[in-house]
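Every protein chain except one is present and positioned as in the full complex.
Which chain is which? They are A and B, in the order written, and residues in each are numbered from 1.
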């Protein structure tokens, strides 16, 4: 498996990145850890005449925990998320999800930016970021702009980011309450058969707020507002959970693949969401 | 179209400089250009870990990195982990506990295990299984690999204690 030849660029700052992107248009692609892009290039399913390696661009690998929010640089790896001490205390769902991505070697290389930006419906971070109501900051020739994660994904590999823009960071409002990232997969290294991210607040036994997002059950991640609405104001009892699951099932649109047919995926999505809600609620 | 790039690597402590096509995959650089044939090629899609090397302190699958990306970095392969005169405890333990059969996954397996023990000198069986899950073995069923890593950890910890 040998990729087609390409011109390699390793710019030292973002201005240089944008200049290369502007010069080569859609012939150029930026690469972070490369663990999604390189296999596609090797299989010759992605043609990238100009490859822009972001590793030397400064300022993309920080994790900043503020009073209200967390800012994660695009080049922060899954391994860095897992090992970061402060992050585990303020947003443990990030670590729980990152541990369920791929395998140790891939987590050393795989980045948050790459995972959210490339638009692969199998990736775990997009759904997680929708659950956490994150905002993606992209920079392009016109300057910076922020795009809510819940509005970022349009279709498989199609996002609100323009070809000449680069995703630089992810900002997450400090999550509150209980959390769970629940994922069913066939084996280590597999994408989710179904995965659910849940962040939920408990106010004296009543659900005060909740956010629910599902992974690999549609051609984009699915933030299910309706599922959340079914839980808010309830005691998160069996009836409420059933309603939330039913609402979620109305929002997803899985397709058949080697992981199984649609009926199975829908069923598992329901089971996984139920488990995620129950676990998150027990921690709320 | 593609121009050869000037590449600088430090591999197993030795500086290497050469011109290469940027699309050259690091695994081929090591195996074919530098004749470091310990790391192997198994799946080519970053699932099996036979090509695992350590790059700047991280376990990396060398089949999924271009040599251009690796330029400027420090790389350790199985050859740099230990040889006839300075065997790493993992190398001894894998032999002692029958942690290998055909030997094809072994260099990647030991290279990864060395990093795992560096990060977690006292892993539980579950932590070893999770920490080694990026390396596939078709022969052993892993049971003796786990045993080998546990034995090496005990050996390394005992040596550390004795030195203190």
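Everything that follows uses one rule, which is that a contact is a pair of C-beta atoms (placed from the backbone, for glycine too) under 8 Å apart; a residue touches a chain by one contact, two chains touch by 3 or more.
Here is the rule we go by: contacts and distances are computed from a predicted model.
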{"item": "Name under which UniProt lists the unshown chain, selected from \"Peptide ABC transporter\", \"ABC transmembrane type-1 domain-containing protein\", \"Carbon monoxide dehydrogenase large chain\" or \"PepSY-associated TM region\"", "value": "\"Carbon monoxide dehydrogenase large chain\""}
{"item": "Contact with the hidden chain (one of A:4, A:147 or A:208)", "value": "A:4"}
{"item": "Absent-chain interface as seen on chain A, which is shown", "value": "1-2, 4-5, 43-44, 103, 184, 186-191, 193, 258-261, 263-264, 267-268, 271-272"}
{"item": "For chain B, residues in touch with the removed chain", "value": "21, 23-24, 28, 31-32, 35-45, 47-48, 50, 77-79, 82-84, 87, 90-91, 94-96, 98, 100-107, 110, 128-130, 132-146"}
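Throughout what follows, only the chains that are shown with their structure count from here on.
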{"item": "Rounded Å distance, chain A centre to chain B centre (Cα mean)", "value": "29"}
{"item": "Complex interface listing, chain B residues touching chain A", "value": "1-3, 5, 21-23, 25, 44-47, 49, 52, 58-61, 64-66, 68-69, 71, 112, 116, 130-134"}
{"item": "Parts of chain A lying in touch with chain B, wherever the complex brings them together", "value": "1-8, 10, 34-35, 38-39, 42-43, 49, 51, 53, 55, 79, 102-106, 108-109, 188-189"}
